[in-house]
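Before I ask anything, here is the structure I am working with.
Note that one protein chain of the assembly has been removed; the remaining protein chains are unaltered in position.
== chain A ==
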């Protein structure tokens, strides 16, 4: 992507400098994969490898959850972020899994991510935060913004053309459609979806909000949850996962993207977002780490409709 040529050069130069000077112990970015349409995560600790860094419209992976590998390490790591990645970093900072001293955040302009066929991903069309919500420094002229905003930086025009954020207003459409169904229809719909689940836990592994030290789905507690991929155990897993990230989901859409069985995971996450906003007012998780998530705070005027 020609707009990103200079950004790529700058990324490599910066990574090399950071590693050579010892400012950081490692750098998270992306590299070109085995196919032209594949740009996958890369972690380098050696300045000589900085030239492998690459960033384009296929660099869809959210890198933030990878920082969890270093949560008990005092050394600093640099991470390149798009808008959605930066919200993941805020998630980890707010959940106190990493400290600001442990991470150097470098913001990038997002051109909008596309699939192999070249069409814009749904999550990018519905994106409200294409610019980094926080960054220690930026490349490619991108602007840091904690408000929903239009794409900025060198790829702003390209992003606008492919339609980044063009369907942000319809992001609850799938939820609304399901809400229109009867309870029996909804049950049947979700049973069909959950039956597909193979319990690979890719959704959990990629999620920056899934940052427990020991995931309950890995624990040995008998009777808590079955590891078998049966209908009821899958439903239990799906609902528990959704409840665990409720009010904390940063809306990056990675869980749904990585799901090999195409389960509409974001529909559940969005439904919870919608309900939480209805109860506690507007809230975007992973934008401002000083605002406590609605389900994690106690206020005397919290709604208590059940009392």
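The criterion applied here is as follows: contacts are C-beta pairs under 8 Å (C-beta built on N, C-alpha and C of every residue); 3 or more make two chains touch, one makes a residue touch a chain; residues count from 1.
The definition used in the following text is that contacts and distances are computed from a predicted model.
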item	value
Per UniProt record, name of the chain withheld from view ["Pyruvate dehydrogenase E1 component subunit alpha", "DNA-binding protein", "Phosphate transport system permease protein PstA" or "Heterodisulfide reductase subunit A"]	"Heterodisulfide reductase subunit A"
Contact partner of the left-out chain, one of A:1, A:212 or A:235	A:212
Touching the absent chain when the full complex is considered, from A:96, A:119, A:147 or A:231	A:96
Sole residue of A:5, A:75, A:186 or A:297 that reaches the chain not shown, by the stated touch rule	A:297
Residue among A:34, A:72 or A:182 that touches the chain left out of view	A:72
In chain A, positions touching the absent partner	72, 95-97, 211-216, 219, 221, 223-224, 244-245, 248, 292-293, 295-298, 300
